[in-house]
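Let me give you the structure first, and then I'll get to my questions.
On to chain A.
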Amino acid sequence: MGAEWFKDVVFWALSVVAIAGAVGVVMSRDLFRAALLLATVFVAVGGFYVLMNAEFLAVVQILIYVGAIAVLFIFGVMLTRDVRQGNAPNRLQIPAGIISGLLLAAMIFTAVTTDWTTLAGAGLEAKSQIAQTQAVGIVDIEAAGRLAESGLSEQEVESVAGGGLADLLVGEFVLPFEAVSLLLLAAAIGGLALARGRGR
Partner candidate 1 sequence: MPSGFNGLLTATVFLPAVAALLLATGIVRDARSIRWYAGIVALADLVLSVIVFVLFQPGGDRFQLIDRFDWIDTGTVQASYLLGVDGISAPLVMLTGLLGLCAVFVSFHINDRVKEYFIWLFVLQTAVMGVFTSLDFLLFFLFWEIELVPMYLLISTWGTGRREYSAMKFLIFTILGSAFMLVAIVAVFVSSGVGSFDMTRLLEPGGALDASRAALPLGVLFWLFFIAFAVKLPTWPVHTWLPDAHTDAPTAGSVMLAGVMLKMGGYGLLRVNAGMFPEQLANFALPIVALGVISVLYGAVVTLRQTDLKRLIAYSSVSHMGLVLIGIGSVAVVGGALTDAGLTGAAMQLFTHGTITGLLFVAVGILYEKTHTRHIPDLGGLANRMPILAGAFLIAGAASLGLPAMSGFVSELLVFFGAFRAFPALTILAVLGIILAAGYILWMIQRTMFGPRPARWDGLTDASLVNTVPVALLVISIFAVGIYPAWLTDVFRDGLEPIVNAYNLGIAGSR
Partner candidate 2 sequence: MNAYDLYLISPPLALAALAMLVIVVDLLTRRTGLLVGLSFVGLAAPAALSAWQVADLTGSGASELAAEGSVVLHTLSIDKFSLFFNFLILAAVGLVVLVSTDYVRRMERLQGEFFGLMLLSATGMMLLVSANELITMYIALELTTLPLAALAAFLPNGRSSEAGMKFLIIGALSSALMLYGMALIYGFTGSTRLDEIAAALSAGAAAGAFPFGSMAILLAIVLLLVGFGFKMSAAPFQMWVPDVYEGAPTPMVAFLSVASKAAAFALVLRVFYIGFDALGGDWWVLLAGLAALSMTVGNLVAIAQRNIKRMFGYSTVAHAGYLLVGVAAVASATDSETFGPSSVLFYLSAYTAANLTAFFAIVCIGNRINSDEIYDYSGMVRRAPFLAITLALALIALIGLPPTGLFFAKIYVFAAAINTGESLMTWLVIIGVVNSVVSAYYYLRVIKVMFLQTPIHTERVRASWPVNVALGVATLALVWLGVAPMTLLGAAERAVSVLAGG
């Protein structure tokens, strides 16, 4: 992609868009507008994925979220003819705000103070040991350590990412992949049955 500063700028820009959009979604009195803002947030998140070299995911995000979910929402809003009645807040605003704020504080505190690298490293080391004992594969721990010290280049990470995702979905995660299809089926059946109503 570009230089680091460019990434930073894009990141901040996307952050502003995403957060502002999110706040708009939950604050807007107009449901229709909220739905559009939601789509904006989805797009911004997609942008984050791109920034993090997860292009495949970004594509999925745009396709499913913006293409399907947001549209579904807009349909829902229109069909229930409740648009103008609006998106009024309930009486729980203050407690909800406090709770969300506290949770946010806890999350940010966690995000900032946790030494993710060290711990993750330890985790990976342990994981590779398991892998060894299970004879699934052999991990060169020393090599991993070296790489960790030197840092992986962008391209390396990118190639790793691009090639593996699909393999994983039909490999290790084939079962959830299949299960998700059942889930979609169930949702479809259920949604249809409920939406269809009394008359057949």
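Per the selection procedure, all candidates are chains of the complex that A comes from, given by their letters.
Assume contacts are C-beta pairs under 8 Å (C-beta built on N, C-alpha and C of every residue); 3 or more make two chains touch, one makes a residue touch a chain; residues count from 1.
Worth saying up front: this structure is predicted, and the values here are computed from it rather than measured.
**Student:** Considering only the touch criterion given at the top, point me to the candidate in 1 or 2 that touches chain A in this complex.
**Tutor:** Result: candidate 2 touches chain A.
**Student:** Please give the residue numbers of chain A that touch candidate 2 in the complex, ascending.
**Tutor:** On the chain A side, the touching residues are 106-107, 109-110, 113-114, 116, 118-120, 122-127, 129-130, 170-176, 179-180, 182-183, 185-187, 189-191, 193-194, 197-198, 200.
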